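Below is the structure I would like to discuss, written out as structure tokens.
Removed: one protein chain of the complex. Kept in place: all other protein chains.
For reference, chains read A, B and C in written order, and residue numbers begin at 1 within each chain.
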Amino acid sequence: MKQGGKWAALAAGLGLSLMLSAPVLAQQKPSEIKIGIATFTSGAASVFGVPGKQAAELLADRINKKGGLQGVPVKLYFIDEGAGAETLTNEYRRLVENEKVDVTMAAISSGSCVNLAPLAEDLKMLNLLWDCGTQRIFEEGKHRYNYRSQANATPEMMAALLYLLKKKPDFKTIAVVNQDYAWGRDSWELFSAALKKLKPDVQVVAELFPKLGAPDFSAEISRLLAARPDVILSTSWGGDLDTFVRQANQRGLFRMSTFVLPLAESSLQRLAGELPDGVIVGARGDHYFLHPEYKDDADFKSFVEEFKQRTGSYPIYPAFHMAQAFAALEAAYDKAAAANGGAFPDREKVVDAMSGLQFRGYGRPITIRPDNQGLEAQLIGVTRTTSEYPFPIIDDIMIFDAETIMAPPGKNSLEWIQELDASFLETPAKEYKHGK
Amino acid sequence: MSHIIILAVLDGIAYGSLVFLVAVGLTLVFGVMRILNVAHGSFYALGAYAAASLGLGLTALGLSPWLSYPLFVVAAAAVGVVVGGALERLLLQRIYRHEEALQLLVTFAVFMILDNAQRLIWGVQPYFYSEPLRLLGNVSVAGITYTAYQVVFLPLVAIAVLVALRLFLRHTLAGAVIVAVTEDREAATAIGVDARRVFLITFIIGTTLASLGGALAAPTTSILPGMGADMIVLSFAVAATAGLGQIEGTAVAALAIGLGRSFAVFFAPELEVLMPYLIMVLVLLVRPEGLFGKATARKI
Amino acid sequence: MNALISVRDIAIRFGGVVAADGVSLDVFAGDHLAIIGPNGAGKTTFLNICTGYLKPQRGTVQFKGRDILGSSPRAITRLGIARAFQIPQLFLEQTVRENMLIAAASAARRFAPFARLADIPERGDVESLLALVDCADVADRKAGELPEGKRKLVDIALALALKPEVLLMDEPTSGVASSEKFAIMDTLVAALKERAVTAVFVEHDMEMVSRYANRVAVWSAGTISRQGPPAEILNDPEVVRTVIGG
Partner (left out) sequence: MATHSSLRRTALAVAALAAIAYPLVTGSSGSFLTIVWAKALPVLGIILLLQAGQVSFGHAMFFAVGAYTIGFIGRAMAGGDLALLLPAAALASLLAGLVIGVFVVRYRYIFFGMLNLAFSMVLFSMLDKFIHITGGSDGLRIARPAVLGAAMERSDYETVLYYVSLAILALALYGGARFLDSPLGHALKAIKSNETRVEYLGISARLVLLVAYVASAVLAGVGGALVGAVQGIATPDYAYWVRSGEFVFVAILGGTGHVAGALAGAFVYEFIRSAAAAYVGDTWQMTLGIVLLAVILFAPRGIVGMAAELWGRITSASARHGAASPEAAPDAASARDARPLRIVGGGR
């Protein structure tokens, strides 16, 4: 304390007065809890973003109808991931700095999450990674303000692989057609590493990475028809997946190979009549409007029906992911309030409540691990045409528990995969038959 | 090996045919109006959406899916005449005397508006209408199944459009007038050609071709917001490779770029996306006026 | 006496039109050579060839004994051959003074990236040249705003600002008001003499030719049909019939 003494004294005085006023502010309930949500409202990925947004609006209405979170109504602010990285970060800052949101839910794209998570950390803003899949964020750094209310790419891929190995253990060749971006590449890296470990004799006959948003897969399909793989994996989604499936179906590729489409739950309603029976489809978690364990649950049914009524479609996994983020938030406020002696918690207390949080959206209950990663069960099955719906449903469902198929906290997924052995094939799963 | 080459050639032809339809419209508009229409890709998208909407309407009304073929042409022409015509009359006519940079930007603005408009009108969920593709069934080449629509119908349409354009430009009065304006606007106006009319007609033909490309692509693909953005650069690449304003050249360049792409898928998948731009850069560096373009000197 | 510019046996055709076929012509130091001939005979083409804008199918062009065929207009300009145009070639969006300063800066090779154009040492010469062609009053106007006659004069002044050895002019006073053109040509020609600039001009106006040329070459049917002093050529009945018209 030499020359800076005066300044330090001033700062101390200012700090003291702030501290004195702080408890007064904290005890007062705000008039609303502002939730900033990053989602795609433009671009190809809006096939996920818009159902996510619709679900958020529906859920906010429901929360407000019953009085809000700890008695405080919620208000939603949406920002568009499709507007590009700079606009998105600027928008995110605007939400935090100008709109003064209390919590954010960002985002769908792994790219957006990689971009926004460190920003949230710097801005000390509670952020729920509500839909992005990259396993890297929590494997590569420690976070206080970022939490993921769902699974990551590793269990999603492991569930698909286990299901394939259980249902069709004797295949010899495989080909992959993934979108050419981080998700497509990373998911294949995880899948192929585990496949090599568990079934080393399988030959990869084609690795195709058409660009994201490619309008035409004719040449890729010709190549697959010529290569005749036993299994074709594609983790594509949205319009790309739909186009690929249509073109492949038209040219008889489904008759030749078993398809594994871990994200196809989100396309089922659109692919009516195009997706034959027997295709392995996943849902990035245990999300399905006919979830065998909950489909008769009143709360579940009312969500599905209200969503269908509002939007004209049954909810797909991004809608369920959004529901999980809201459930996490609700649980966090409740837990923080309880820890606060029933008083309305300030933001930091809500963040404190996040670790180890347990909550349930419209699937099995989820726990936040110490590394802030959510533990979410994985549902996977095969397509089947029924008379009940004008599109294929998922049958022969298996649901895997999360812990059994993902790297433990602090462990890199690829390293964990290298340690897998044949016993992994025995990973238990609950099985369900449609209509039983 | 030869087996694979046949496959790659077929895929290249199918793809090139579609790209040709779009690129030839772009090149025609440029040749006559000297405007590079950045919104050209939006017409491709609008054509696809219009075709799919009409097609789904057919299905809803329970009418024969065969009607979709004539409806494609109707959809394309409707988009070209209504949207293209309005654009030329209301906007482009005001900017013919502006600098090129401003003209490009006007079409860029139109691109932004139309792109957004598609999303507002048709939403974000992919649209499909693959009925016409199914109707024509499959053909088998070297043991590999192809859709007749892609490897027979689309190339035939492309050839028909090429021949029709040639006949129109060489053997009709309207065509002759368009050619005259392309070659020397000053002289053509001096002998009493109504350039305004020629521009309008050309722009409608050009945008109709783009939307026809979109309409014909509709059964093969998912129709999504933003599908025009990539098509526009691709058709630029084709048109520039051929030499802007070159109708027949565009067909050759479209085929070359289609083949380049499909061979890349078979032999070097990493290069697939790069292929059209690599071809374009290489051609332009060697022949700046494009493969078939003619260099002109300024009169002093 | 050695020729400054020496053209030998050039031939050029555009499609079916023969513009030059076996043309040979010498330009000597101090010449004020007028080239006359019917419209469309290829006189401008001749200037285009001499300055490297067009390449003939046959023949040679030498400047001070050095082959310049195949050189670019830029390289030829740098050697000391400047050109004024039939249609004035100006920078329409810049002021007349800026037009001139660019030329002067180029001649003096002043291209330091952050020095002001208006401050180059040659700015005094520019002002006197503008005064010479009677354009000082329009120096601050954009070239595009000038009437045709003024543009012609600025076009010539631009070429002079390059301090050339040879100046090629294409109908220097077409478009200039007839009341002014002799006054201007008087000053111009005096300035050319003072600066020892050799001049070649393509001309239609026989009065101009008789007043300002010391030699005349007749271009017709793709060849130089006659050359000699103005008094002799302009009175030749054949020339009168084919070129001057009657």
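Keep this in mind: contacts are C-beta pairs under 8 Å (C-beta built on N, C-alpha and C of every residue); 3 or more make two chains touch, one makes a residue touch a chain.
Keep in mind it's a predicted model, so treat the numbers as computed, not measured.
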Chains shown that the absent chain touches, full complex: A, B, C
Of A:D102, A:E139, A:E156 or A:D180, the residue in touch with the unshown chain: A:D180
Option from A:K29, A:R93, A:R228 or A:K433 whose C-beta touches the chain left out: A:R93
Among B:L7, B:A77, B:L209 or B:L244, residue touching the chain not depicted: B:L244
Touching residue (missing chain; options B:I5, B:I113 or B:L167): B:I113
Touch residues of chain A, complete complex, unshown partner: 41-42, 78-80, 83-87, 89-91, 93-94, 97, 109-111, 114-115, 118-119, 122-123, 134, 180-183, 185, 211-212
For chain C, residues in touch with the removed chain: 51-53, 72-74, 77-78, 82-83, 85, 89-94, 98-99, 101-103, 105-107, 110-118, 120, 142, 144-145, 158-159, 162
Interface with the undisplayed chain - residues on chain B: 30, 34, 36, 38, 91, 94-95, 97-102, 104-106, 108-113, 115-117, 119-120, 185-186, 229, 233, 236-237, 240, 244, 270, 273-274, 277-278, 280-281, 284-285, 288-289, 293, 295-300
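As a convention for this text, only the chains that are shown with their structure count from here on.
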Chain whose Cα centroid lies nearest the overall Cα centroid: B
Between chain A and chain B, centroid-to-centroid distance (C-alpha), Å: 38
Between chain C and chain B, distance of the C-alpha-averaged centres to the nearest whole Å: 49
Whole-Å separation of chain centres (CA-atom averages), chain A against chain C: 76
Residues of chain A whose C-beta touches two or more other chains: none
Per-residue multi-chain contacts in chain B, two or more chains: none
Contact set on chain B toward chain A in their complex: 3-4, 7-8, 10-12, 14-15, 18, 116, 119, 123-126, 128, 130, 133-134, 138, 144-147, 150, 217, 220-227, 230-231, 261-262, 265-266, 269, 272-273
Residues on chain A engaged by chain B in the complex (per definition of touch): 41-44, 46-47, 49-50, 180, 207-211, 213, 215-216, 218-220, 222-223, 225-226, 238-240, 242-243, 246-247, 250-252, 270, 274
